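Just one protein chain is left out here, and the rest sit where they should.
Moving on to chain A:
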Amino acid sequence: MLDSNKDALKLEAMKRIVAMIARGKNASDLFPAVVKNVACKNIEVKKLVYVYLVRYAEEQQDLALLSISTFQRGLKDPNQLIRASALRVLSSIRVTIIVPIMMLAIKEAASDMSPYVRKTAAHAIPKLYSLDPEQKDQLIEVIEKLLADKTTLVAGSVVMAFEEVCPERIDLIHKNYRKLCNLLIDVEEWGQVVIINMLTRYARTQFLNPNINDEDEEKEKQAEVSALAKRKPYVMDPDHRLLLRNTKPLLQSRNAAVVMAVAQLYFHLAPKAEVGVIAKALVRLLRSHSEVQFVVLQNVATMTIKRRGMFEPYLKSFYIRSTDPTQIKILKLEVLTNLANETNISTILREFQTYIKSMDKDFVAATIQAIGRCATNIGEVRDTCLNGLVQLLSNRDELVVAESVVVIKKLLQMQPEKHSDIIKHMAKLTDNIQVPMARASILWLIGEYCEHVPKIAPDVLRKMAKSFTNEEDIVKLQIINLAAKLYLTNSKQTKLLTQYVLNLAKYDQNYDIRDRARFIRQLIVPTEKSGALSKYAKKLFLALKPAPVLESPFKDRDHFQLGSLSHLLNAKAGGYQELPDWPESAPDPSVRNVEVKESVRAVGTVTYRDTGAPRAQQTEGSRGCSFPRAVFNSCGPARVCPVNTFPTNRHSSAPPLILISASSEPDTGSGSESVSVSVESGSPSDSEESEESSESDEDEEEEEKEKKKKKKEIKARSKPDVSFQTIAPSSALKNYELLHRITGEGLSVEYCFSRQAFSPDANMVAVQMHFTNNATSDTKNLHIEDVKLQSGMRVKEFAEIELLPAGEATTAVMGVDFCDSTQAANFQLCTHTRKFFVSIQPPVGELMRPVFLTENEFKKEQSQLMGMNEISENLTLDAKCRNEHAIVQRVTTAANLSRVPCGSDKECRFAGKTVTSGSLVLATVATKDEGAAQLTVNCEKMVIGTMLVKDLLLALTQ
């Protein structure tokens, strides 16, 4: 029929062939006859031929080649759909020798005008990769190209290709990250799942853990408030926020896989306070097909262990219906058990009571175990549970009784002395219960606590000795154990019985039992030859045994990415990509910037204007919570602007403290000991300050206060001197905390940027560290280890401090080359006993050093740094900062710049250059009437310029 000229006949033939394939019958003999129809005009015949071809091509490689030319022609067709379908079939033919043709076709299709063809190209990539992994490099190029595609149609497919071919090339994502986030909602649902899963992994490598502070909190519960307040507040990367914000609506998707993907993303990435939103959506999925329920409940079970509070409001949604399949029942039970706490335990237990009556015996057994777990976890209900379980002992179903016995045994182990009557009751049960595990458990209990039931125990042993030969192996072993224990405690009554049991065991068929009997006999029965061990027999047998911990099987499953196959199976499936741990410090966020340079400034200025000072205050106001959410929510379209990130970051990193530093640097001109008070940068934290001080020692506090007063006076008096300071590692040094004395176990470290040239390397910023040992013991071998830096950054460590006696303090200087960025330098500070993770983050003002310029030079340089390199801002000066001196003081405090002498008293000019690259930084403050002023910063490095403007603005307005 296939050779017929009539399409109808051909079609009929093809239909039969395809039906054969569908039923799994072999139709490969027909290959030659079918393949020549590939060029058939009838579109339906053609389609069926394609189906056939894809199925058998790999078995008949040579013949399959005959069809290739048709597809090649198809690839050039003006109709995009024909191009796409040709590519699709071509790439599905698994014939190795056409790899180059496929490669060529994919490359061409990747730059096709039609997004649909590009999507097909993306689909073809994994096919080619699996055919010939050698092509990987070329394929990555294509993927890179397609990743840059801006259509939603392509996005899902190309990320899929990325995941299959090169999931390790995370660097390809950087530039496309924001685009993917923004497109996500419009991508088709299957693509969404893949993209979300990929972005979860990406975010884990690129952002900081939003819960880092909370987790620390848990670790050191006694940590004082001061420690918390002083700890560097966590600020979420705006890109991180972007991801969370853009995925949230997808929780409303009708596709369970999408909802699950978002849920796992939130679970793995969101700050604790926000994870809750996923609960509602997951509970909704419980209404879906039972297979969906099964998977969702597995994941919920894992989540409930870590974040119990999240699902507590939905407790009742996990109630079990008698029509649920057993596996669902058991999972729901697991979730209910995990959710149990003091407040809801009574409802849960009441619910459990109905479950115990169920017809499904596996489920009943699981319920009893669940009750046991609730009882161990919640002390208050232990007795209630125990009583309930004891009642179950009179149940008619043997399995129920047996399971109860096992659970009761575990519970009794926690407080045996109170429950001798239960033990007695259980002893009576030995006559009836036949389930070996239960019998063994009872015997063990009696043996273990034979002192509580001195009368019954020997009697039980007597009965058991009688039936010994008929018992199961585990029961026999426990009989021997019981005998041994009784022999040790009550040898008068049981000596003969024990001998008898041991004799029986000696001739048992099971070698374990024979061995055990021999061993015990040697151990407990004193003979002439008895070794040293028998003295300790009592200790050996009657040692206190720790109670077993009843744990959820879902504990620790969360190291697998939720929603993954590996998580479900609790075993690593092939091709599973580990979820990386959070980085210690965030990698450079600027890699995700895609703006062209010109827009940076424009956007930067805008952002600055509408997010500037008032924003900063907002940040301060919301310091109480772990991250300043308000800031990001109000960010709006400016989010993508990189500049936005830095000021917030830098700003919040400044500890809200008034710091007083006493240094004896000959820099004030007067030559005497100079004392400076740094202006606090974060303003309204008086309360925090008091919190601070209340935590520190009373004496110190008073001392400090006195000092503060004095210094203020001194400062007031020395005003005229200071105002003439021009070039100087200037007046005020702000101290930052590196290690608090509580986290540091007595060792506290502060650092300041000394503004001195760092002699070993001129490109480094000198960081002066002040170590104080508040502990009672000496600290030895203080040194730095494991420095983690952004590329280009360098650190010159200080020489190891061999000994820091208790109560003493010392200083050291280290050099850091920050590469003109405000990225933190992370390292470990090691003592002879401990290691502390610390980081130094420089304010932008410390990344420069003063240079001396004349007014003319200044103007000349300034004129060369116009346009994009100039940022100016209008501001209203703080009431206390209206005179020239105050301005100079505040600017030089905020940034390491020197004053440029000038004639006009309306203008103050400052100059400096960045430490690493030596780019000039010029700042001008022109004052006008009524405290109005204009701040202009000229700097070749725009990022530095923008950040500096922000800092100076803050310094001048507060």
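As a convention for this text, a residue touches a chain if its C-beta (ideal position, glycine included) is under 8 Å from a C-beta of that chain, and two chains touch if they have at least 3 such contacts; residues count from 1.
Note that in this section contacts and distances are computed from a predicted model.
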When one chain of this assembly is omitted, its UniProt record names it as which of these: "Trafficking protein particle complex subunit", "Vacuolar protein sorting-associated protein 25", "AP-3 complex subunit mu-1-like" or "Mitochondrial mRNA pseudouridine synthase TRUB2"? "AP-3 complex subunit mu-1-like"
Of A:111, A:138 or A:326, the residue in touch with the unshown chain: A:326
Touching the absent chain when the full complex is considered, from A:182, A:577, A:756 or A:790: A:577
List the residues of chain A that touch the chain left out of this view. 6-8, 11, 15, 18-19, 21-24, 36, 39, 42-44, 47-48, 51, 55, 58, 65-66, 68-69, 72, 79-82, 88, 91-92, 94, 96-101, 114-116, 123, 126-127, 129-134, 152, 157, 160, 163-164, 167, 185-186, 188-190, 193, 197, 249, 252-257, 259-261, 280-281, 283-284, 287, 289-292, 294-296, 316-317, 319, 321-323, 325-327, 351, 354, 357-359, 395-397, 563-566, 568-569, 571, 573-577
